[in-house]
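As you look at this complex, bear in mind that one protein chain is not there, while each of the others sits in place.
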Amino acid sequence: MILDQVVTGLLTGLIYGLLALGLSVIFGVMRIVNFAHGEMSVVAMYAAWAAARYLGLDPLLSLIPIAAIFFGAGYLLQRGLIQPFVSRPDYMQFILLISVALILTNGALLVFGPEARGIQVDYAFDSYEIGTFLIDKVRLLAAGAALTLTGLLLAFFRFTLTGKAIRAAADNRTGAQVIGLDIGKLYAVTFGIGTASLGAAGVLMALLNDAIPRLGPELTLLSFVIVIVGGLGSMTGALAGGVLIGVSEALAGTLLQPSLKSMFSFALLVLILLLRPQGLLGERS
Amino acid sequence: MNTLLELQGVTKSFRGLKANEDIGFTVGEGEIVGLIGPNGAGKTTLFNMIAGVFPPDRGTIRLSGRDLVGLKPHQTCAAGIGRTFQIVRPFPHLTVAENVLIGALHAEKKMHAARTRAAEVLALVGLDAKAAQKAGTLTLPERKCLEVARALATRPRLLLLDEVMAGLRPNETDQMVAIFRRLNRETGLSILLVEHVMRAVMALSHRVVVINSGRFLCAGLPADVVKDPRVLECYLGGED
Amino acid sequence: MKRTALFVLIGLFLLAPLASGPYLLSLLTTLLTFAYLGQAWNIMMGFAGQLSLGHALYVGLGAYVSAALSLFWGIPPILGVFPAMAAAALVGSAIGFLSFRFAVKGVHFTLLTIAFAEIARLTFQHLSALGGTGGLFLPVEARTGVDLIHLRGDPRMFYYVILAMAAALFLACRALMASPLGYRWQALREDPAAAESLGVNLLRVKLAAIALSAALTAAGGVFTAFFYNALFPDQWFGLGYSIEIILAPIIGGLGTLFGPILGAILLTPLGEAITAVTDGLGWQSAGIKPFCYGVCLLLIVKFLPDGIWPAIRKRLP
Partner (left out) sequence: MGPKISRRQMVAGATAAVFAPALRLSAAAPLKVGLLLPLSGALAREGQSCKRGADVSTGVLAQLGLPIELTVADTETNIDTARTRAEKLIADGAQVLVGAFDSAHTMAVAQVCEQRGVPLIINIAAAPNITEQGFRTVFRNFPTAGRLTTDGLSLIKDLLSVTGLKVEKAAFLHNNDTFGQAMAGAIGKLAPGLELPFAIGETIAYDGAARDYAVEIGRAKASGADLVLMISHGEDAIKLIREMVKQRFEPKAIISPGSPGMYEAQFYKTLGKFGDYAITNLPWINPRAPLSKTLLAAFGKQFPDALFEMNVGFTFEAILIAADAARRAGSTASKGLLEALPMTNLSEHVMIGGPIAFDGKGQNNNIHSAAIQNRDSRPVVVLPNENAEMTPVLPMPGWQKR
């Protein structure tokens, strides 16, 4: 049974990883902590639900268009609202994004109502049986998609010109300006990418969870924990953190009382903050 | 002349790179010593070790015989070391007077005594007209003055000056030099200064210590040192 | 000018219960509670520059410690407030010490404060001796009269208690700001390395800020416990409450004395005003009020990034 749980935790963790990646990318490049992170991904869950309900699109298909829309929204949000706050102190960024979160959560409540919105795919209840193992099909598909997307993102940052420019801007803002990079645009692109990946993660999560407005803050906190554990600003760290939190929550739930699952994550967070503040895979500045 | 600051065999490396190796020199009481060397010679690292920002890997640093190694910056300050930062670090949202007051609070426990002390120091460096202004609004030369005033307000026995003349115009440099000479003469303040502005170094220093690539190169009277071929060579050859 | 404004403000608050009905009184009590808690939080963030997003931890601790002492040992809150404050100061110092010892700074420090508040919330959820998620209830007796020792009385008494607390804290903060400690806090906030070079003992100054802020916040928690008489971990330890606490001082003007008060004066009625407007317009959909509140908040941060008080002060002679 423990092994079953570890596998489940691992698969869930991959989706968490993609979710947290968005937070990490944005922080890593422009040092902004997106406190509306979870709320934004709940909007993506609703988008996936709406696509399934009204267009009959499977979330695995609506994934790409929704991520694209989220990219655009993130780009515009950064340009229109967040850019002036990049150089302001963190508490102002915090209040700004808390307001955004309030607006998103209650906007979702206004538009979609308080009922949980679940997506019905015809494979929702399937699971694969391998020996004594039971693997949940939805989770496997979602995790696979999350892993693929994460891989694509990593490749983007490693191999494309824009990706390299963004990394340069993250490492040395002034230096990047000196060599003529348009920082404003790069930041907007980064915010777009961060938003797109949390959007994609939201769509995948909609397969496993019903969308409900109050899920937002939970997801924000979860992403923080993952990102700190993996290393704030580190992309592979976010993935590793997601898997670690997924597995350790599963184990904590199995070995301790399940209601203490998140306590375990927070304890892990504290330990990491104290002993390795750069996170498991982050670099010490 | 009694020895005030004494460094012996001070060595420090960062990630395998030696920043300072086996450095030793002294500053006497009431003495002004110029510490020069090309960029990257390890001067600021040395300052940070004296001020307690980080400890040396090896070696001793003593102030009037008291071991400074392992002390935190606020403890070295209590021991009598005042310092300025190469890149000025004013408290931007506080007024000029408040900036200096925080230093003065180290020397004076009572608020009004500290305020008086702060006012005196501000007058001394010629910033008294700007006392009520926010430090963030000062010009660079004014910020340098403020940096010095703040350090002076702690009533140090040894003042560490890290390139305070850089970026000043010649007449401003001369004013600054005059202030330090007066302080030195009237209060017996000892000064160790890292400086690239040779005009200031020559005018102020009683003695000059040269380091290069983290090692002690030579020491002597300012006029002698500048003629030393090794010094010339390290400046010409060491510049990259 | 500032002094006159202060006296007018205090006078208005003193006389308010005479002119206002219970509804307004209730609103003013909430307002003063947030002004008080915001002021206490401001010591740590506004003065000393340590951003805590887990201040609900200290409200909860103060509330639970004093309530438990009163329930199980009959210790009245007037005495219970001291152990409550001490407990919060101790926890705050422990967090402060750990963060100092392990050099946890900036965003990481903020997340550390959230983590500890969440751990406390989950712990209290599982403390069945203190009611767990089922809640801890104080007996509601003697609802008339004034009993300051046991904090029992009618709403006007509670109003004056929190008014006295807020006023005392305001004066205390004003004295602190002008004290050596206050200046050292500001030095720590502005530039820790420079402060240290000027002889400021960072650990001591930081711990003083956190411990004092935590203890004063806990005193607010004691008030809250005896005002509401029912304690639930999700309510008083929750992240939502931590966020509520810090809105007023940031909107009002961080690090200023009037900021937390002005912020509360603006934000508490803002919620009521939005409800009145949306009701008046016939917008009945649930969620419209917090939605508009979010929009207002966004506009304020966007256009008055330094807060209201600094913007007003600039225009004062």
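Letters A, B and C name the chains as they come in the text, with residue numbers starting at 1 for each one.
In this text, a residue touches a chain if its C-beta (ideal position, glycine included) is under 8 Å from a C-beta of that chain, and two chains touch if they have at least 3 such contacts.
Everything quoted here is computed from the prediction, not taken from an experiment.
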item	value
Touched by the hidden chain, restricted to displayed chains	A, C
Sole residue of C:Gly11, C:Gly106 or C:Gly134 that reaches the chain not shown, by the stated touch rule	C:Gly134
Residue among C:Pro83, C:Gly287 or C:Pro305 touching the omitted chain	C:Gly287
Hidden-chain contact residue, picked from the options A:Ala50, A:Ala170, A:Ala250 or A:Ile272	A:Ala250
Interface residues of chain A (partner: the chain not displayed)	1, 4-5, 8-9, 12, 106, 109, 113-116, 118, 120, 124-127, 134, 136, 205, 208-210, 212-214, 218, 222, 249-250, 253-254, 257-262
Absent-chain interface as seen on chain C, which is shown	21-23, 25-27, 30, 33, 125-126, 128, 132-135, 137, 139-141, 143, 154-155, 228-230, 232, 234-235, 240, 271-272, 275, 284, 286-287, 289-290
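We adopt the following convention: only the chains that are shown with their structure count from here on.
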item	value
Nearest-to-centre chain - CA centroid comparison	C
Centroid comparison with chain C (C-alpha atoms), farthest chain	B
Geometric centre distance via CA averages, chain C-chain B, whole Å	43
Interchain centroid distance [CA atoms averaged], chain A/chain B, Å	49
Distance between the centres, which are taken as Cα means, of chain C and chain A, whole angstrom	32
Numbers and ranges of chain C residues touching at least 2 other chains	none
Residues of chain B whose C-beta touches two or more other chains	none
Chain B to chain C touching residues, read off their complex	51, 53, 72-74, 77-78, 82-83, 85, 89-94, 98, 101-103, 105-106, 109, 111, 114, 150-151, 153-154
In the complex with chain C, residue positions of chain A that touch it	27, 33, 81, 85, 88, 90-92, 94-96, 98-103, 105-107, 109-110, 114, 213, 217, 221, 224-225, 228, 232, 257, 259-260, 262-263, 266-267, 269-270, 273-275, 277
In the complex, chain C residues that touch chain B	178-180, 183-184, 186-187, 190-191, 193-202, 255
